[in-house]
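A single protein chain has been omitted from the complex, and every remaining protein chain is retained in its original position.
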Amino acid sequence: MSYHLTSSSYGKSKVRLTKVVRKTPVHELFEFDVAVELSGDFQPAYTQGNNQNVIATDTIKNTVYVLAKENDFDSAEEFAMILVNHFIKTYQQVTFAQVTITQPSWQRITIDGKPHDHAFTNAGTQLRYVKATQKCSDASCALFGGVRDMLVLKTTASEWADFHTDRYRTLKDTHDRILSTRIDADWLYGWHQINFDVTRDKIINAILQTFATHHSLGVQQTLLVMGEAVLEACHAIDWISFEMPNMHRIPFNLEPFGLKFENDIFVATDEPHGVIKGTVSRTK
Amino acid sequence: MSYHLTSSSYGKSKVRLTKVVRKTPVHELFEFDVAVELSGDFQPAYTQGNNQNVIATDTIKNTVYVLAKENDFDSAEEFAMILVNHFIKTYQQVTFAQVTITQPSWQRITIDGKPHDHAFTNAGTQLRYVKATQKCSDASCALFGGVRDMLVLKTTASEWADFHTDRYRTLKDTHDRILSTRIDADWLYGWHQINFDVTRDKIINAILQTFATHHSLGVQQTLLVMGEAVLEACHAIDWISFEMPNMHRIPFNLEPFGLKFENDIFVATDEPHGVIKGTVSRTK
Amino acid sequence: MSYHLTSSSYGKSKVRLTKVVRKTPVHELFEFDVAVELSGDFQPAYTQGNNQNVIATDTIKNTVYVLAKENDFDSAEEFAMILVNHFIKTYQQVTFAQVTITQPSWQRITIDGKPHDHAFTNAGTQLRYVKATQKCSDASCALFGGVRDMLVLKTTASEWADFHTDRYRTLKDTHDRILSTRIDADWLYGWHQINFDVTRDKIINAILQTFATHHSLGVQQTLLVMGEAVLEACHAIDWISFEMPNMHRIPFNLEPFGLKFENDIFVATDEPHGVIKGTVSRTK
Partner (left out) sequence: MSYHLTSSSYGKSKVRLTKVVRKTPVHELFEFDVAVELSGDFQPAYTQGNNQNVIATDTIKNTVYVLAKENDFDSAEEFAMILVNHFIKTYQQVTFAQVTITQPSWQRITIDGKPHDHAFTNAGTQLRYVKATQKCSDASCALFGGVRDMLVLKTTASEWADFHTDRYRTLKDTHDRILSTRIDADWLYGWHQINFDVTRDKIINAILQTFATHHSLGVQQTLLVMGEAVLEACHAIDWISFEMPNMHRIPFNLEPFGLKFENDIFVATDEPHGVIKGTVSRTK
């Protein structure tokens, strides 16, 4: 009996790129945190310390910066496709490549109502998330979009009632609770020849509008309704997945102080938290 | 020879309060992370384990929620003053009290151009920061405002040149660099009878406008100019302090790849980073 | 065309349990951070807001504490099996359950060379990681062990040379470098009737011994050799997976200062970092 390598991959993470496009006085700013992961014919590195096929992770890092220089792109989605395609096309030893990018939310500072040419501030905690994957046998990549850490909260129009009861239940029904979550969402782009910024704004907008206006009977229901709204608003998307922690606001017990809880005073807490996941797909 | 207690204090931190004001269908949301710190006649707890003077930190926590229930307020500043005053006035054993509050950046979700009544999303990484301190001999508290983690970046109109040269210097002069920082600022309110939201917006706006439009010869110079702009815009402020890490974007060396750096491709990095501090005061 | 839910799950995360066993003056301490995730017949909650099948995440949280009270166990592995089995056996609407536990490294404080009965301190940054999964059709669970954030560093006996060369490579060969990583490892227990603490110590020990004594030609090679050593030392394990970031120590360029780099002065950095992954399995 002996041992063998049943799967393997390697790559470079936290490659932090800033690219400034200065074609006009209105500068374009791209700040990407890039991770590249490769699989392929690298077994000799594991079994014999023979590294001749291995593209060093430092080389991978260089490649991210060089391709950012040599290519024009308008979005993280486009740059992810450029990168993943490069690794598949350039190296015959690479059989699978994955590129992920996260991007913070810079927006132009507003001066007298107008966006500034070259000064930016942060527009939110949420991050743009993009993933591209490609096999050596594929003509093109699979392209995923996403968002991370999009915080939302509503102070009413949210219930949690009539759920399963047994020995372990102590929570009472409520017909008016605070609902708050930190949305992570991922989706698959069905087409790649689109304006990704416009498409993305439609998706984010559909999520926020639905969260605000839908009367929620539970995070599960809200998730499905948000997914349907996104697919309705955006035909370039085949499916959307959500992972939504339920960031509880727990009623503070005012009784010992001779006061009445009127849905007004809550303890905000991160631990423990519920997690609700689901994928909504287009029925073909 | 023996030992004695030369200073002491205690309190409760990370008291996370959510308050919803439902007087009209347009709900007001306050989310505060509160810390209370007390000093006073508590030596017997240290020396003998005699706790009779000690207001338990659990009691302090309860007090935050109860006072949030019993009082109307429009800002973290007002709630901090209510809290610190309570601890000084209620407990004769307390000779000094400090209350700090941080508040995340919730804003209303926009639907058809209108802010929603009860649904919110996050408007930025920056936190509102407030501190109130009071001695038992004081009639009122000292009140400090502030901001934490306000991210800004400009792609040009920033230089760093003609600085000290010696054996340890390797950095070259640059007359066009990216300038980015994560601003922490603190200020002292000279008057307490003001609209804190309006005042605060003036301060934040003065910082952002100056950052965007001032041609920077160094973070130090930018700091002073921003401080002057704040004091000019806002007469209720006596002084403002800044702590500004210099979040470097380092030119990527493209030469080995036969490419030319054109102020376009940078490595973003957090470590190491410069830190520039300074306080700008009104000359009386 | 319409939309449907193609996958879903939900649960509770960050359920933080402390259990003290006081059978003798030598107290046993268990501190677990538990996450439970369930799949099954919950579609009506998504499609209609009908929650009658849904075990509230608050109920799940209660269950963790109640089962900790009602059951004896000696390890996180045993408690994970108790929990996952409970959810599968108790609820016919649950078709798949997963329980993950992370556990910090408490060790007894040593007094005069002897471990103390009831006082503990921290023994390292590493966390014990356990996962149990079970389908409703399974008689028993699949049980996985693991470690997170085990930091190791060697100052020599590590090379990185003779790797792929092309336009994007700038890194030179080195035959003596610092190797440091933060090991995450996961393994599958082939048998469940074992002493998990003893087994686990064997695994951790095999990893550390191999890391220290093996002359490394690359992280990939080290990974495979460590996996083989674990499987050799521990017959209860079917396979082991590693994810190992390469936490680079980069030679500091001393030349501008008229000094010579003698493998002595390095810049420690987290960003970017290599990531090497691999699974080593027993050949049957």
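Just so it is clear, A, B and C label the chains in written order, and each chain counts residues from 1 on its own.
Operating definition for what follows: a residue touches a chain if its C-beta (ideal position, glycine included) is under 8 Å from a C-beta of that chain, and two chains touch if they have at least 3 such contacts.
Predicted model, so just to flag it, every value in this text is computed and none were measured.
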item: Contact residue for the chain not shown (choose from B:96, B:144 or B:160); value: B:160
item: Which residue of B:62, B:85 or B:181 touches the chain not shown here; value: B:62
item: Footprint left on chain A by the chain that the document does not show; value: 167-168, 170, 256-257, 269-271
item: Touching residues on chain C - with respect to the absent chain; value: 16-22, 27, 29, 31, 62, 65-66, 68-70, 104, 106, 109, 111, 116, 118-126, 150-157, 178, 208-209, 211-213, 249, 252, 254, 256-257, 259, 262-269
item: Chain B residues that touch the omitted chain in the full complex; value: 1-16, 35, 37, 42, 45-63, 66, 90-91, 160-164, 166, 168-171, 216-221, 223-224, 227-228, 231-232, 239, 241, 245-246, 270-284
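The rule is simple: only the chains that are shown with their structure count from here on.
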item: Joint neighbours of chain B and chain A, given as chain labels; value: C
item: Farthest-lying chain, centroid of Cα atoms versus that of chain B; value: C
item: Length of the line joining the C-alpha centres of chain A and chain B, rounded to whole Å; value: 29
item: Centre distance in Å when chain A and chain C are each reduced to the mean of their C-alpha atoms; value: 24
item: Gap in Å, rounded to a whole number, between the CA centres of chain C and chain B; value: 37
item: Chain A, residues touching no fewer than two other chains; value: 16, 62, 66
